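Here the complex is missing a single protein chain, while all its other protein chains stay put.
Order as written gives the chain letters A and B; numbering starts at 1 within each chain.
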Amino acid sequence: MADFLINTLGLPAWLAWTVAAVVAAVLILHVIAGGALVFIWAERKIAGRIQDRLGPTRTGGKFGWLQSLADGIKLLAKEDLMPDGADGMLFRIAPYVSFCASFCAFICLPFAFDVVGQRLNVGVFFVIAVLGLEVFGVILAGYASASKWSLFGAMREAAQVVSYEVPLGMCVVVPVMLAGSMDLVTIAEKQAGWFTNWFLFHDPFTFVVFWIYVTCAVASVNRAPFDLAEAESELVAGFHTEYSGLRWSFFFMAEYGSMFLVSALAALLFMGGWNGPIPVATLLGLSEGTGDTAHYLVRLVGLANLIGKATLGVLMMMWIRWTLPRLRIDQVMTTCLKYCTPLAAAMFLGAMLWQIALPGGLVPVLHRPAAEIREGWLPGPGGEVRARDAVSTGDAVSTGDAVAAKVAQVGS
Amino acid sequence: MRGPGFLEQLEEALPGAVVGRNLEAIDPWVEVASERIDDVCRWLATSSPVRFDSLQCITAVDWCEPDPKKAAKVSWQPHLEMVYHLWSTPTRVSLVVKTNLPRWKADVPGQPPEIPSVCGVWRGANWHEREVYDLSGVWFTGHPDLRRILCPEDWEGFPLRKDYEMPLDYHGIRGK
Partner (left out) sequence: MASMVDDDPRIIEFDVRTDEMLVNMGPQHPSTHGVLRLVLRTDGEVVSEVEPHIGYLHRCAEKIGENLTHRQFIPYTDRMDYLAAMNMNLGWALVVEKLMKYQVSEKARHLRVLITELNRIGSHLVGMGAYGLDLGTFSPFLYAFREREKILDLFEEACGARLTYSYITVGGLTADLPPGWLQRCEAFLGQFEPIIKEYHALLTTNAIFVKRTANIGVMSPDLAIEYGCSGPVLRGSGVDQDMRRDGEAIYTAMYEGYAFEVAVMKDGQYPRDREYPAVPADAVLGDCWHRFFVRMLEVVQSMDLVRQAMDRYSACNGPLGEPLKLTEKMPAGDAYLETECPKGQMGFYIVSDGSAIPWRARARSSSFSNLAVAHELCRGCLIADVPAIVGSLDIVMGEIDR
């Protein structure tokens, strides 16, 4: 977009970049806020259906589709309370810390091939790191609330974060290793084609890793059965016991934003990102670069694909939440540290060995994209790499890929 | 509660403790001396041929008629009756132990009469005795933590006494 502003409108570079950044930020903000509205409504409807109820039915005419907006207005109008003993500044700042962390992680989340706020060559790392910051908001909130229940919630969150971050990181490393890049766009690109190309079905180890990732991701967004920080039957409302009104809703939006984020990340890392299960575009000959309309159409379908997959993930989390009882804090730590971590490590090792022993995989691949460039250190099947594919990924911003492309060109 | 043989054993073990009995009542009962209630209960719970291992209920019945006209007609002297309902889990037999207390200690109104606590026999007696103290005003000596349980800590009087007057005001809350 910045390029478009500079080249077509002739804006100075700094202005062009600022405008582009603002547009991207506003768009992402609306994705989160709008997404939260939709998901809160969906959660209420789904919870209702799971529990043999109807959920909201009236607000906004049919299906209560305006319910979350009405709730939002109610929250705006609510009195903002702060306990006397609270640490004012930290108390006020905490929800924004949470929200900003969730929001920032969206910056480098690609929604389709080049529909991304800022493509980073360390995208995975950035998302995981920034998402981890969300916890600070929770801990701050619990610490600053001057309530014992909040403090319990915060301490639980702190204990929980150290236990799920380790296996989560290990799970994320596996697709990174398979793709040979930390760039989310590259990782998703390498899963293009039929759904058998998805890293989920790459080998049995990645399949297991995916489920470990799901477990840890649910834990990372504080959803049942891992919602210990807010455990309403034990800690009243945990870290947000003392929050009300808009501040509380920021925690809520952060939670729903993170839910969407980890689901989108799962889609990108394991389920082909914006690539659908069947490469319709390729089969119809609409692959990239055949024309402007086709170009945008492919992006649009990709966008729908990714959002669809992420929504599926969110729905699954809702389904889990309304079915299972809550674990205890020691059980969460046991699950994450004692079972998930060694399992993830073993799967990591397994995926690596598989990669060496059976680089082509077991499933015959119908349309294999330029997935075989591995930062120059592992050759593709038969040791040769096709130059055209290499170049097509080589025009990425990622320096790693540029190097790989050069290596590939030299090799051919 | 199986016939007189059982009672004789009790009298033999604790001479002078049993002061009355009624085996023809709907729930047959024995009356014991109030200051020996803990000994009797301990014997019943540990040494008796029928082990009364469970305390079901402690009740204080206030025999007092506040209306002087009616009081003139009644046949009994004002007193407080303590009723212990015991249960034997293995044999599924129940027993009622009664004992009489003066309404007030040394006849000073407001001074609860004293009776030995049976908390040492059944730990479950703890709350029951607290409740009796709270509502009927009986002081259980030897109770580990005797304080009000249902009424607020600063409540005055013992509501289940027949001559109890509801306070007109409690922290600004109208009583009557």
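Note that a contact is a pair of C-beta atoms (placed from the backbone, for glycine too) under 8 Å apart; a residue touches a chain by one contact, two chains touch by 3 or more.
All figures in this text were calculated on a predicted structure; none of them were measured in a lab.
Asker: Of the chains you can see, which ones touch the chain that is left out?
Answerer: Those shown chains that the absent chain touches are A, B.
Asker: Considering the whole complex rather than only what is displayed, give the residues of subunit B touching the chain that is not shown.
Answerer: 25-27, 53-57, 59, 61-62, 83, 85, 87, 89, 92, 94, 96, 122-124, 126-127, 131, 135, 148-152, 159-160, 162
Asker: I need the residue numbers on subunit A that touch the omitted chain, in ascending order.
Answerer: On the side of subunit A, residues 47, 50-53, 148-149, 152, 155-156, 224-225, 227-228, 231-236, 322-331 touch the unshown chain.
Criterion: only the chains that are shown with their structure count from here on.
Asker: Counting in whole Å, what is the centre-to-centre distance of subunit A and subunit B, each centre being its mean C-alpha position?
Answerer: Computed value for the inter-centroid distance: 68 Å.
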